[in-house]
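Quick one: the structure is below, questions incoming.
As you look at this complex, bear in mind that one protein chain is not there, while each of the others sits in place.
Order of writing sets the chain letters: A and B. Residues in each chain are counted from 1.
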Amino acid sequence: MKYWLRRAGAELRNEVLVLPSRTLVLLWVVAVLALPLVYGDAYVLRILTMTCIFAIFAASWDLLAGYTGQVNFGHALFFGAGAYTSGLLSLKLGLSPWLTIWAGAAVALALGFLVGYLCLRLRGSYLSLATLAFPLIALGLLFAFPDFSGGELGISGLRRLMVTPVANYYVAAISMLAIVFGLWLLADSKFGIVLHAIRDDEVAARASGINTLQYKMTVFAIAGAAAGFAGALFAHYLRVAGPSTLEVALSFQVVIWGIFGGVATIYGPVAAVFILYPLTEWLGSIPGVGELRLLIFAVIVLLVLLFMPRGLAPWVRDKIETQCPRCKQRNGSWKIVCRLCGAALQTQVTRAQRLVGHQ
Amino acid sequence: MLQDILVTGLVNGGVYALLAIGFSLIFGVARIVNIAHTAFYMLAAYCFYTLLVKTGLGYLLSGLISVGAVTLLSVVCYRLVIEPVREHEAAVLIATIALALVFQELMLYTFGGHFLGIPSTLDGSVRFLGVSIPYQRLLILVVAGAMLVLVWFVLYHTRLGLAIRATANDLEVANLMGMNVHRVAMATVAISVALAAVAGVVVAPVYVVDPFMWLAPLVTMLAIVVLGGLGSMKGSLIGALIIGYVEAITVFAVPAGAYLKGAVALLIMVIVLLARPEGLFGVAFEEER
Partner (left out) sequence: MLRTVIVGLVALGFACGAKAQTIKIAILGPMAFVQGEHHWNGAEMARDEINKGGGVNVGGKRMRIELVRADTNEIQSVPDATNAVERVITRDKVDFLIGGFRSEAVLAMQEVAMDYKKLFLGVGAAHSKLGLNVEQNYERYKYWFRVSPTKDVDLARTLFAVMGSIGQQIRNDLKTDTPKVAILAEKAVWTEGLVAAAQKNLPALKMEVVGLWQPSAVATDVTAELSAIDRAGAHIVFTMLSGPVGISVGRQMGERNMKAVAWGINVEGQKEEFWSAAAGKAQFVSTLDTYAEVEYTPKTIAFVKAYKERFKKAPTYTAATYDAIMMLRDAIEAEGSTNADKIVGHIEKAEHIGTGAVATFDKRHDLVWAVGKTSGIAVQWQDGKKVPFWPPNVKGMQPFKMPAR
């Protein structure tokens, strides 16, 4: 036991606390988990539960768009598929929501494979605009069978996963942490490197022997499954699964979160959701300002884009960390000597290194 | 019923064509997916409404001022918002989305969420092949045709058009040849948004004006442009007619399924893309290495 504690302490000191970005992440995880102990207000818990759900949604989009370059303008399809599947199964068949959310994720996974397959030959903007169509076609189908899908009202009267707001919050928060870390680990692994290769130059990747088609479809499926899971959580939290889960506005919203936070980072869009969603909600509650909140949101996005065109997270990260010119590992930006190889950090070269960019 | 389909498809196709050519132009030349294209169309409609109803200037004058004002605004927006982030494709994308949202909210704030109706420029209708066509729709067809001819003339018979086509073909070489690429991009943006503004002035009286009117035409227009091939003027025109006819057929053949016309149009687009990934007449872009 003591060994594990010492091991954990050593890991913490040597791996996490040496870098400001990782320390921030640790603090954030602690804050997310400890929140209900500090601030048990039902309203705040509601906002943060929604934030966690949307964070899963945004992270799944980033895996798809950032890492393989398939900018998906119809990501709401998976969100809505998860919501409707889980809702329909739990309502019509009376199954427990704990089972049906996995079913929702599974259906979204299958849809991910389908959409991925259909979009295999499409590139760039063609792919983006084609994906825009899918949720709208799904909406048409749902409206065509209103007895089954509830038409424009959707399905209502769904059961919650847990009873108390605090319990529901923890379900959302722990799912979010698990999925986001899972996605991040996936993106940080060899799988992620292959995805980068596919995004940068698909022809070269294929020439190197990588089965790019399989990778692209798999990523669509994984991203779809995560988004579907988020959709199912959403449906059971609000107790209603309606056509609003498939709207164009929702797809656009996740694109904004993704790019605002920084594509190809996973943690970027999550940060974007945690900053922007509570902010817009808070703005909405101020009388007088409330009706302008979408305007303020759009203006903030525009301003941030002007100053941080690569997104918020990469910009912040570049401010607090630098890359060592010799061993290419990251260090806190105040450091004079690299923590791993001892090379001098603060020289004239540093600025040029910043331009080379992140890993 | 056949005459209904023929005439309705043509008229609606003309409406879509007007919106699609502008979008296609800006994508083909500047490689910008301008999500705010239909938002400019909305701004022009509101401007036209205000000038016409509140200040009582005539149709022609209100229309000209609206088109001019919106075009000017677009150039300003381009300089302030798009140009600084030109290199980051992703950022340009959400910059245009954010811009569209800003316009939507400004209109919502100024005019409220009410639906407004712009008085038709031309009243009355004519019967053609047994189908009643309001004069306003014929006006739209005529204006669409005129705009197409104008754009064709500018692109193929003026120096500016030559520059636009050159930068569309190969941006870097055009730059090396001494063309001011930024100016050309701005001119393209201006022409494209002017087309959208003209659409706003002639088309908006046929539809309802509200702050969310930019979303539905956006989807249809994207479907058309993708179907016809991004960057191809001819493709957009033919795509517009195809989508116009598909929608007309859906409504006439399956009246109880009229609400599906949007979904069917998108389905057609997806099917075409499966067969031809670049759209019907599109150009496959070589990725820059």
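In the analysis below, contacts are C-beta pairs under 8 Å (C-beta built on N, C-alpha and C of every residue); 3 or more make two chains touch, one makes a residue touch a chain.
Just so you know, these numbers come straight off a predicted model, no measurement behind them.
Asker: Check the options B:Thr8, B:Thr71 or B:Thr96 and report the residue that touches the missing chain.
Answerer: B:Thr8
Asker: For the chain left off this view, which of A:Leu12, A:Val25 or A:Ile47 is in contact with it?
Answerer: Of these options, the touching residue for the absent chain is A:Ile47.
Asker: So which of A:Gly66, A:Gly116, A:Gly242 or A:Gly262 would be touching the chain we can't see?
Answerer: Of the candidates A:Gly66, A:Gly116, A:Gly242 or A:Gly262, A:Gly242 is in touch with the missing chain.
Asker: Of the residues B:Leu57, B:Val131 or B:Val154, which one touches the chain left out of the display?
Answerer: That would be B:Val131, which touches the missing chain.
Asker: Given the contact definition stated above, which residue among A:Gly112, A:Gly150 or A:Gly224 touches the chain not shown here?
Answerer: Looking across A:Gly112, A:Gly150 or A:Gly224, the contact with the absent chain belongs to A:Gly150.
Asker: List the subunit A residues touching the unshown chain?
Answerer: Touch set of subunit A with respect to the missing chain: 41-43, 46-47, 50, 143, 146-147, 150-154, 156-157, 238-240, 242-244, 249, 281, 284-285, 287, 290-291.
Asker: Touching the absent chain: which residues on subunit B qualify?
Answerer: So the residues of subunit B touching the missing chain come out as 1, 4, 8, 11-12, 108-109, 112-120, 123, 125, 130-132, 134, 136-137, 205-208, 210, 213, 216, 247-248, 251-252, 255-259, 261-262.
Keep in mind that, in the parts below, only the chains that are shown with their structure count from here on.
Asker: Using Cα averages as centroids, what's the distance between subunit A and subunit B in whole Å?
Answerer: 33
Asker: Can you list the subunit B residues touching subunit A in their complex?
Answerer: The contact residues of subunit B facing subunit A are 27, 33, 35, 81, 84-85, 87-88, 90-91, 93-95, 97-99, 101-102, 104-106, 108-109, 215, 219, 222-223, 225-226, 230, 257, 259-260, 262-264, 266-267, 269-270, 273-274, 277-279, 282, 284-285, 287, 289.
Asker: Residues of subunit A touching subunit B in their complex?
Answerer: 65, 71, 118, 121-126, 128-130, 132-134, 136-137, 139-141, 143-144, 201, 248-249, 252, 255-256, 259-260, 263, 291-292, 294-295, 297-299, 301-302, 305-306, 309-310
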